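Just dropping this structure here.
Left out: one protein chain. Kept in place: all the others.
Up next, subunit A:
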Amino acid sequence: MSSSASPSPDGAAERPQERLHPQEHTHLQEHFDRTIAKDQRIEPRDWMPEGYRKTLVRQIAQHAHSEIIGMQPEGDWITRAPSLRRKAILFAKVQDEAGHGLYLYSAAETLGADRQDLTERLIEGRQKYSSIFNYPTPTFADVGVIGWFVDGAAICNQVPLCRSSYGPYARAMVRVCKEESFHQRQGYELLMTMMRGTEEQRAMVQDAVDRWWWPSLMMFGPPDEDSPNSAQSMAWRIKRHSNDELRQKFVDMTVPQAEKLGVTLPDPELRWNEERGQHDFGRPDFTELMRVIKGDGPCNAERVGRRRTAHEEGAWVREAAAAHAAKQARREEKEHAA
């Protein structure tokens, strides 16, 4: 009547569908389709098509890797933050990103993915992460612009994922979204402070805006006509909006914020379109996006290298903790026996 055969009650269910009778398979598929159509959630131990599972594992893993790699560009500024206040804020923000990564690895595990295996795929370059984190952070204004643009873009992407059809992913996104608002606001506030400062500081903000604008627009992925997997993800309700819809939303959201801040977004084609009720804007250089995703961005090697070093240098800590736990367990057993 009940079972604990799988490693987690919430996950990694054995996958019996390979052994299924065709009729049974149809029945399960219909049940899955009905659940999706009724806009209900799929939960870890439910039957799901193999393609659905694979797509989710890939997307959640990439998302988790992005959070973890995303700690680095800003993490570089923790020791150099200009005040204790900024240091504490940045620390908290980077710690949140680590948390986001862990929520997501935990969600991936409910689909039968192996956490250690995912880390290895990342450091061997077999799994991707967001292109945005392969750009450098040469000035402190970059910290502000990352919070404003990159976390802002992440919010556009992640808010609809809170209603994603896969329960654990959607629930992880709810936690993440609650925290992202702090990330975006601290960035914008930092920039407002710099804009009230010296001429040099204002120039620093504008320079950071110029460098991050286009890569931020690329975060939403290739244009819809070049994004063949999107349609299936939307049919499965893993995704709710297309790449171009989300990109448009981000532009419309950011333009008035830029005006208030007093910076210029580096796009001569950017203008309000009365008829559409949205902004027109230039086309990001998607060949650059493809190049950076494939590994040839300004910082790809550095980011992955650092993740690898951290993982390797942490091995003794993981081993020591496990040895301590084993010793503790033996001691308890002995006391029990005595």
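Here are some notes:
The definition used in the following text is that contacts are C-beta pairs under 8 Å (C-beta built on N, C-alpha and C of every residue); 3 or more make two chains touch, one makes a residue touch a chain; residues count from 1.
Here is the rule we use: contacts and distances are computed from a predicted model.
The complex includes a chain that is not drawn, and of the options "Formate dehydrogenase iron-sulfur subunit", "1,2-phenylacetyl-CoA epoxidase subunit B", "Phosphate-specific transport system accessory protein PhoU" or "2-amino-4-ketopentanoate thiolase alpha subunit" the UniProt name matching it is "1,2-phenylacetyl-CoA epoxidase subunit B".
Looking at A:45, A:58, A:185 or A:240, the residue that reaches the missing chain in the full complex is A:45.
Between the chain not shown and the residues A:33, A:50 or A:114, the one that touches is A:114. Interface note for the absent chain: among A:26, A:40 or A:95, the touching residue is A:95. Within the entire complex, the positions of subunit A that touch the omitted partner chain are 1-4, 7-11, 13, 43, 45-47, 92, 95-96, 99, 102-103, 106-107, 109-110, 114-116, 168, 171-172, 175, 179, 318-319, 321-322, 324-326, 328-329.
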